[in-house]
Each structure stands twice: as structure tokens, then as C-alpha cells.
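Report on the structure given below.
With one protein chain withheld, the remaining protein chains of the complex are depicted in position.
When the chains are written out, they are named A and B in that same order, and each has its own residue count from 1.
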Amino acid sequence: MAKRIGMEVAVAVAEAVGQCDIDMAAVYPITPQSHIAEHLSDLVADGKINAEFVTVESEHSAMSAVIGASGTGARVYTATSSQGLMLMHELLPIASGMRLPIVMGIANRAVSGPLNILNDHSDIMPQRDSGWISLFAENGQEAIDLSIQAFKIAEHKDVQLPVCVNIDGFQLTHMVEPLEFPDQELVNKFLPTRVPYATLHPAKPVTMGAFSMSDYFTEIMKAKDEALKNSKKVILEVWDEWAKMFGRSYKPVETYKAEDADILMLTMGSMGETAEMAIDGLRAKGVKAGLIKLRLWRPFPFAEIKAVVKNAKKLIVTDRAVSFGGPGGPVFSEIKSALYAEIQRPAIYNYIIGLGGRDVTVPDFVHMFEKVIADKANKAVDTYEFWGVRE
Amino acid sequence: MNIVENFDLYAPRLINKKELLSAGHRACQGCGEVLGVRLMCKALGENTVIASATGCMEIVTSMFPTTAWEVPWIHVAFENAAAVASGVEAGLKGLRKKGKIDDRYIKVVGMAGDGGTMDIGMQALSGAMERGHDMLFVCFDNEAYMNTGIQRSSGTPMGASTTTAPAGKVSSGQKTWKKNMAEIIVAHGVPYVATACPSYPLDFIRKVEKAKSIKGPSYIHCFTVCPTGWRCGSHLAIAMGRLAVESGVFPLYEVENGKYKVSSEMPKKLKPVKDYFKAQGRFRHLGEAEIQKIQKKVENEYQKILDKAKYLKAWD
Partner (left out) sequence: MTKRKGLATWQEITTGCVVFDPGSASEYHTGSWRAQRPVWDNQKCIKCGICYIFCPEGCVQQSEDGFFQANMDYCKGCGICAHECWPRAIAMVEEG
């Protein structure tokens, strides 16, 4: 097994993508994604990877270019963040509608306004319904592993959908972590050459992106929904294979001390490791606290969520984005919806945390637990609170 | 007599017989734009991939589950045809150099209407041209957003009445001069830029073939008559294009490595723009003073091209 080396996570993600025999990448710079773009360019410039690197003039064109290239059958990659992702938004449902296995890294960052360059999840949440598979990394190792797995998932004959890998901006992208890169020969074995279902090539002319009226549109949407839902089976298979080949296992919903927990917290992304420390502290004081870490945002893992929360009395859902004028954070809304029909379900609380890079510390997480435990009459159930907001 | 002499008896023999855009497309009767696309495909031949913007040509040719296209074709959105084409080019290049596809040369072509080129698609086009992709971009300019119902674009000429710049009691239609897109692309320093019109099919085909032969970015601005939007008879589609050229409203020229060349189709003496205007409903409201203002501008602009052809030298 390869040895661990210290590397900045964004650079490591580019390095991992470079192991995937990509044919083309189009990336536009944006903080905090830029180090991915820069390092990919370095790999191309040094001849370490044999790929076309297109220095597009916007994120809109980045996504357009990878759609075009993916249409030719090429293995493609792009990466972005925040406003860049918002600019791409129009094209995301088109990429999934055309069933193109594009892989995109997202260095999650708050969306304007006001302008803010730091981390939260307000960029990915508006993309929720665009038909992409959406994975969340908790640490640098996961960012690497998921970036490689993403190609295999996306290109699987039963999936053929784009995949985005969410990597918290700065809090993850700019950390230097000890990382283990998979052996190149094993990656080649894990990830064979893409076999596209159709290509833009004169040998067999096809039309991609045809115009559809009401006679077909519903059927086309249904086919996409089924494809996305069914992708979970493939995702699980890919993770299984990864565990066998590389020794690290992945699950749609990860847990930490959750089995016997009375009170659970749910996080998504890099805050899981901080929350784990809070759990350890609470456990030491005799509180049966546990953690759920949501790795798979789309397709949403309904069965797994139901299974891990069923014995808990209380569940704290943390959100790093706001659904303005809505029921709380988008993750909270999703979890509530997932558990609505369950006879045995925990009381659910929602804290909106870490907006625009606001630090959330171990004592913050401990305090959240304490506050919920103190709510003996369940008065704050089903409400949401902006954690730490000055009033 | 005019064009027919150029054609002589040989026209059908000179042109690629293979139709790469099938009949059964839903373009309006007498559509000059779909004729332009048909002729472009003949010039390009089978080893072509086309990326099209949203617009008339996209919807009339790709009604799912059928297609009029016989070459590989992709449509993604309105403003990004050039970016998609640049991605297709990069994808094919990447696959070809790794031996993942056969080694044939494939020309990648982006196409859009005037709105998809000059307004919403201009950034993507500028980027693709600047990056030097081996691709041709063809703007099929029918001088308004015809697909959505004849709204004005930056390609709409001064004085034309459209549904968002209508002629009214206190307005004479379009208040701005047409954006000179060909010159904007010339300013990108690309190897080949040309203007063309399907009313001069051999000239148009020759220019597409020329662009095809250039390994690098090229741009053709193709002036296409829209009888529906211009409010003229469908049988006049070719004649209107001819009058636009003969009056100097749309001069035919090409710019190769910075060197301007006025096409031989241009007459020694321009016809009055009034001759071009009179069969079109969109100009019907114009008074003599307005026509004279346009006449003067057309003459000035044409003179600029003649001067450039006379004085500017090629880069290399």
C-alpha cells in the first residue's frame, strides 16, 4: 500500500483526478477551488497526464465545454465553487438530462450577497434538483477517494449521470493533510476506459440534445429520476469494490457512536470530525450522544437514514445553508420528509451553523446537545435556529 | 444577367449532392436560414460535428424522437454553442491523440442565430475564438429573435420594426445601428473571417470550404432572410438576400490573416437601399429622411471595407 504524504487537499484532488486517465478538463478559476485548476494545469504542462486542458472564459463555458467533450466520449473533469456553480446552474440539468458522466469537484463556498469567499453549503443546495449525484467529503482522504470513485460511478452503464464531489472550501481544500494515494496500477484496474452509450463522431452520427414537447417530456423526466434513484445500487457496489481494493470503506450514511445513542446529531461535510470530538466529551460525561454523517446527498439514502435514527429520542440536524422563508435548512427539511411516515422517530431540531465560514467549535456542538437535552417539553422541536447569531 | 451567369449550367454538378440535413424539418416556408444550414452542410461534408445554439434551427431540426441531421449534432443551450463546440473539439483532440478514436480529421462547427452569436452568446464565442480552437463558427443572422417572435437583437438593423422595437407614433423601429460582429471577430486576430449569404451559394460554399481547410478558429457571418420576420413573400427569400448585398447593406468580403478581400459578387455601383427596403414590411414605415440617413451609413461602412481591402496588408 502506498505511503502517506502531506499535501494540500485541493492539490491532492487534482493529483487524484490526474490518476484517472481524463481526456479533457475545462476549469475556470475561483476561490477556493483555484488550486485544483492550477495543479491540474501543472500536471498537463509537465506531461504527467495526457489530457486537453481548456482555459475557458467562465464557469458557464467550463460546464458547456465539458458537456461537449463528454458527448464525444471523452472522460472529463471540471471544478468550481459558489458563484461559479451558480453560473453553471442552467447547464446542470442539461448535463444530467443528456446523461453525461461528467465529474465535478466543488470547493463549497457561501453564495453572495454579500460576497463572501468562505465555506458553507449554500452553493450546492440550489443545485439539489438538477439530477446530479452529489457526494460529500469529510476529510482530504475522502476527497481523493471520492474523486476517483466518482468517474466509476458516473460512467457505469446503469448510471450515466454526472457526479459532483463536495469538498468544503478552505476548511478542507486548503488544509494540508497526511494522504494516501492509491497505487496507479490499481486505479487503472478499478477504472477502465469509459464506454459511452453514444458519441459525437461521424462514424455513427447521432443527435444529442433534441427538442422535446409535452408528448415525451414527462417520460424523459421519469427516466432521469429512475436513473438517479437506481444509481445508489451502483454506488454501493463501487464502494464495496473500493474497500476490497484499497481498504477504505464508504457508506451513504456514516455513523459515530450512534448505535446506542439517545440523542443524535447529523452533519454533512468537514464538520463531522469536530462534532466527533464533542460526542467524545459528552460520552465521557455519560450522555449517550452519537453522530450521523451524511455522505450521499443525491440520491438521498432514505432507508439508511431511517435505520440509523430509529432508536434515538432526539435528532439534531445541522445545516450549512438556509432555505429562506422555508421550513429550516434544506437538510433538515429532507430528513423530516424522510421520517414523516415513520411511527417511531426522534424529535428533530435544526441548527443552521457555519454560514460564510463562521467557525463552529467543539464547545458549540456540545452546547447544541445541551440545549436540546434541556428542552424536556420538546418546545423547540421542528423549529430552526441560526446558531450563534447576535441578537 | 446577374447571378445565373456565374452559375452557368454547372451548379448542380459543382455542389456536393449528399443532403446532410433531411427534408421534414419544420422551418417556415421560404426560410433562408435553413437553406444556409443546408448549403453549409454540403460544403462541410460528413466528417463534421455541429454544436448548435437554441433557436429556430435547433427546434425545427431536432423534434424528439426524430432528427433532420445526418451529421453528429449537439444542442445544449442558447448562449454556449461556441463553448460546447470548443469542448467537442478538445474532447475529440484528446481522444484522437490517445488513439481512443480513429485518426480521421473532423471539423467542429458551432452555429447560432444573431441573438445566440451577437448578444447572449458573444462571451462564449469570444472565448472560443481567443483560445484558438480548431473550429468554425457560423452565425446565421436573420436580424432578430425570430424563434421567440421577432424581438429585436443587436443584429437588427436601424429602422426595422420588431415586436420589442416596434414602429409606432413616436418611434421608427430599431433605434440603433447593427452590431458589426464580423469586425469584432476580426479584432480577435483569427486566421479567417468571412461574410456570406445563401443567395450567393457558390460564394458561401467556397467560404465554408476555405474555413474548413484552416486549422484554427474561423468565423462566417451568414446573412439569412427570414420572410416571416421581415414580412416579405416567402418566394423573395433569395432575392432579398441579393438586394442586401447589391445595396451594400450586407457587403460580402473575407479577411484572411488580416487581409481584406471584397468578394467578386459585390457590384461596382451599389443599388439604393430603398430597393432593398421596399418589399419588406419591417421597413415600410420609414420616411425619406430616415432612409437617406441609413443610405449614408451604408455607403460609409462599405467604403471602410473597400479602404481596408486597399490599404491593409496580411499579417504574414
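Throughout what follows, a residue touches a chain if its C-beta (ideal position, glycine included) is under 8 Å from a C-beta of that chain, and two chains touch if they have at least 3 such contacts.
Quick caveat: nothing in here was measured; it's all calculated off a predicted structure.
**Student:** Shown chains touched by the missing chain?
**Tutor:** Result for the missing chain's touching partners among shown chains: A, B.
**Student:** Which one touches the absent chain: B:Ala165, B:Leu236, B:Val249 or B:Val298?
**Tutor:** Missing-chain contact among the listed residues: B:Leu236.
**Student:** Kindly state which of the options A:Ala45, A:Val176 or A:Ala223 is in contact with the chain not pictured.
**Tutor:** Final answer for the missing-chain contact: A:Ala223.
**Student:** Please give every residue of subunit A in contact with the chain that is not shown.
**Tutor:** So the residues of subunit A touching the unseen chain are 97-100, 160, 197-198, 204-210, 212, 215-216, 218-220, 222-223, 226.
**Student:** Pick out the residues on subunit B that sit against the missing chain.
**Tutor:** Given the touch definition above, subunit B has residues 1, 4, 7-9, 11-13, 15, 19, 21-27, 29-32, 34-35, 38-39, 61-71, 198, 201, 227, 233-239 touching the missing chain.
Everything below uses one rule, namely that only the chains that are shown with their structure count from here on.
**Student:** Considering only the defined contacts, which subunit A positions touch subunit B in the complex?
**Tutor:** 23-24, 26, 50-52, 54-58, 60-61, 64-74, 76, 90-91, 94, 98, 193, 199-203, 205-213, 216, 220
**Student:** Hey, which residues of subunit B end up touching subunit A in the complex?
**Tutor:** Residues in contact with subunit A: 46-49, 51, 58-59, 62-65, 67, 69-77, 79-80, 83-95, 97-98, 100-102, 104, 106, 123-124, 126-128, 130-131.
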